[in-house]
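With one protein chain removed, the remaining protein chains of the complex are shown where they sit.
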Amino acid sequence: MNFSLSSFASRFNWPGAIFMALLLLLWEWSARAVASPNFPGLLQVLGVLINDSAELAPQMAVTLWRAAAGFALALVVMLPLGIFIGRTPAFGRYVEPMIDLLRPLPPLAIVPVAMLFMGTGSAAKISVIFYSASFPLLIHAIDATRGTHPLLVQVGRSLGLTRVEIMRQIDLPAALPKIMAGVRVAIAVALLISVSSEMLLSTDGVGNYLMRSQEQFRIAAGLAGLIAIALVSLTINIGVRAIENHLLAWHRKSLGSAPL
Amino acid sequence: MTATRNNPLRAFLGLAGLLTVWQLIVAARWVPEEYLPGVPAVFGALVEQFSDRAFWVGEALTLLRAIGGLLLATVCGVGVAVLAARFRWVEQALAPLVQIMLSLPPAALVPLSIFALGLGPKLFAFIIWYSAVWVIYLGTNNALRSNEPVQLNMARTFGYGRWETLWRVRLPAAAPEVFTSVRLAAAGALMATVATEMLAGKDGLGFLLYDTAFSLRIPEMFALLLTAGFNGVLLNQAILRMRRYVSGWHEQLSATARA
Amino acid sequence: QTSLKVGGLRTVALLPVTYALQKGYFKREGLDVEVVTVNSGPAVISAVMSDSVQIGYSGVLPVMYARAQNQPVQIFTAFTYETAKADGKWTWLIASSKSGVKSAKDLAGKTVAINASGALCEILVREHLAKAGVAWDAVKKIVVPFPQMQAALQLGNADAACLVEPFRTNVNVSPAIQGVTLGSGVLADKSAQYSLDILFAKEAWGKANKDTLRRFNKGLKTALDDFMRDPALWRNLITEEFKLSPAVVSLMKKDLTFSDLQPKVSDIQPLVEGLERNGMLSAPLKAEDVVLRLD
Amino acid sequence: MHALLEVRGLTKSLGDGAARQPIISDLSFEARPGEFLSVVGPSGCGKTTLLMCLAGLYDIDGGSVAFQGHQVQSPPPGVSVVFQDYSRSLLPWKNNLDNVLFGMKRTELPEAQRRPRALELLQAVGLTGYETHFPWQVSGGMQQRVAIARGLAAQSRLLLLDEPLAAVDAQTRADLQDLLLDLAKRFNQTCLLVTHDVDEAVYVADRVIVLSRRPTRVVTEFVVDCPKPRDQITTREHPDYLRLRHEVISMIRSMRAVH
Partner (left out) sequence: MHALLEVRGLTKSLGDGAARQPIISDLSFEARPGEFLSVVGPSGCGKTTLLMCLAGLYDIDGGSVAFQGHQVQSPPPGVSVVFQDYSRSLLPWKNNLDNVLFGMKRTELPEAQRRPRALELLQAVGLTGYETHFPWQVSGGMQQRVAIARGLAAQSRLLLLDEPLAAVDAQTRADLQDLLLDLAKRFNQTCLLVTHDVDEAVYVADRVIVLSRRPTRVVTEFVVDCPKPRDQITTREHPDYLRLRHEVISMIRSMRAVH
């Protein structure tokens, strides 16, 4: 490892950090200007966050566990299914209307149905997360697969690849740069729905913490919970980006000479 | 046979398949029928709704709100993504914010947004916009960053400036992917509309849903859910039609694989 | 004509307001009232605090929590009370017959459904468990929205549930559940009297507009008097507004305790104590701060 | 000796609906095992389309294509293709070596011998030192050579080459012509080479097939009776070669593609 400060400094997203810092400053400043109990400032919220961190950390673990389980399930099922649908338009014409019908059903409305089949424990929540994270993956996988240049598929066919092999060895890598947008959305959705479902039906998790803060009008605590989610989301994003950099190095480099 | 022509019969068969599975689950009596009514009961309730003026008004309002919010989100999301494509620092500055916003539950923001925006149309607009805009931004941003280098070089040598290249090459090339994310965001917008109507409002499908759930009119509730789903199909078809108009080449090109 | 916006939960208890509106009782008082539905306690408070509405309708708890967090809101009307009377409660703890639970004592090791953590149901369950000598941690809690409670009981996801109307009646009449009432009332102390559904406003605005609020209450009182005179009117209204089956409505709690609209500090005090007793207040709260006296 | 490939009355149209146009009409020819065929014809006449039909990548509209006595419906084992659009036909996420290895899918070569064989092929096309480069990191001519190496890696009975040498320089071209001839002979491989270079067509082929303008059919076939093995110096000075070359050129000149 040749870690050096300067290489870190050049890779670090300075504009992003500065912009976030400015937003946070603006928040603190305007909170002081408004001086309302409805609008606690950054420092106050951070105080609550530090204060409650011992309580929040295990809750966050629960939330993340469910989000991860739901997302992983969705990834394993929907990525292959999406590529299959994208590669098999005849099949797509039957199932896509089904997907479009299910897509806009609010998770709030799915919860009661999920409860009927999965009870009120983690299984119900994970199935709702799975449900919600499925669509970004599915839609992006379908569209990205259809967007693959036909010649690549013909190469695969002429080399005697089977349908499944074409999907795995050609469609997946070729569509991956586009699918990544769906993966990112799906990860965010998994986290979001994990929290939301906890707000609705849970006695644990960050969502429950948020709900409790909302119920008890502890606005600062509510914001502290949101900041905790934000931090976790940013951390996850670092990991996703590392994976993406690894998987899609070829894509980034092949665009290298592009004058953006 | 080409992918550009959609056969409504197949779509119908697909939906019929879904309903059959549903009815089979009901018939298997996994769960009491009072909580998961069968297809005939739901359709009965749906047909009953048809004679109710509140239903039609609610349906129209929900659709209009969702479409309005989606349009707003599309303009913002694509607009900012274009800016971000042109100026790298904009993209970098926004990256953490977008990531955060994408994963904050709108439900947690509701009391705060009511405080800031009141209960009127502004609240609806904001929540629907919020639940759609980040997805669109992210998708458009992703698409605009993956242009064919040869095309960009070509445009430059023909004298197209950065902005013009953005309009004339990068955006058209990205269009199919942009539509993908708008498609995704449309579902988000519909959900947010219904959720907001459930929370605060006196009309719309969400309001009716809350009401039916409150009074345990389960078949009607499912009928309304079906309507919400149907709205998704409708909106999605509209977007696909628009995509066919804007970048139909894309579908045709991909259809040549099966010549 | 003074314009007034009322925002609040869409529940049975808000019906008098809508009824008074329909009947023109507010107009008669020179008030131009508009009702906006807001289906979450905290959201109603936000709506009042942001001046989107002048009058908020919610359960009493959110207002108490908000006040404890220095939100300047005060209650000026209460329409439902839980009283010492035999039929004086609006909240219930009910078990399904197949759970085998006969009394609150049997709940140890069982699962109880509440509608939200930190809300009305939590204090109710805590109170009744404490009274029965069962530790709060000995019971598994699940959160289930009211409309799904019945299914949770029937499917065995929950052994008992905290319920309000009309869900309570539905559970009671369901042959698959055959609800067993384990207790009623938010506070376990049967003799206590306290308000449940209330109207509130911002303190400063309320103090400056006492006359408006008095007129509002007068209009409301007219409506309530109609109901007291003719309980059938009340039931028909519920049947119509919520499209509930008349059979269920006829079984619903009949007693209307709309006696006096002006809540007294003593109507709040038992709840403050109850919250404190159960460790549910995150900041100290004085009952007199919560009440806005119109006289 | 019966034919390895037999094309009888092949017809094929392309395009959708009203824009559908006949590309190939009533085209027949056959290829015997081990034979080297060249195909020449005006630009846009339908050579690529023909190859796609032979490879089972396009459904045919009429007539028949039989490979080893069986009708070709989907890509048959034993046929490999080097595509005209070489840059798009390489997998951008695989380096050159992996692209070549990818072509070995259907070979019986044991796993352990594949890598050495692929390296050998890359060396044969002059790409030693570029094994770990990605296709988009090497020049057009080099990409085309990777595509050739991949086509050869398949060790198929029938090799369809669509202008495989269009992007390489004259010297490399000559070397690769000899490589193709050598390999075809060694493995008794049948080759069908589409080319625009009449010299090339005559030099490598046992038979030159001349196609007409669109809708295309076989105008004539020339049997190239220059002795084998061919040689860049002696063959190109052989009187038969010069005569045939002249004949083919005159033939083509009489049906120019530019209208």
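Labels A, B, C and D are assigned to the chains in the order they are written; within every chain, residues are numbered from 1.
Keep in mind that, in the parts below, contacts are C-beta pairs under 8 Å (C-beta built on N, C-alpha and C of every residue); 3 or more make two chains touch, one makes a residue touch a chain.
From a predicted model like this one, the values you see are computed outputs, not experimental measurements.
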| item | value |
| --- | --- |
| From D:Leu54, D:Met104 or D:Val168, residue that would touch the chain that is not displayed | D:Val168 |
| Identified contact with the non-displayed chain, of B:Ala175, B:Ala192 or B:Val233 | B:Ala175 |
| Subunit B residues touching the omitted chain (full complex) | 148, 150-151, 153-160, 164, 168-169, 172-173, 175, 247, 249-250, 252-253, 256 |
| Residues of subunit D in contact with the chain not shown | 14-15, 40-48, 84-85, 87-88, 125-126, 128-129, 137-142, 145, 163, 166-173, 175, 196-198, 249, 252-253, 256-259 |
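Here, only the chains that are shown with their structure count from here on.
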| item | value |
| --- | --- |
| Most distant chain from subunit A by Cα centroid | D |
| Geometric centre distance via CA averages, subunit C-subunit A, whole Å | 38 |
| Separation of subunit C from subunit D, taking each centre as the mean of its C-alpha atoms, in whole Å | 82 |
| CA centroid of subunit A to CA centroid of subunit D, Å | 47 |
| Of all residues in subunit A, the ones touching two or more other chains | 38, 112, 116, 149, 154, 214, 219, 251, 254 |
| Shared-contact residues (touching 2 or more other chains) in subunit C | 40, 42, 45-46, 49, 145, 147, 151, 155 |
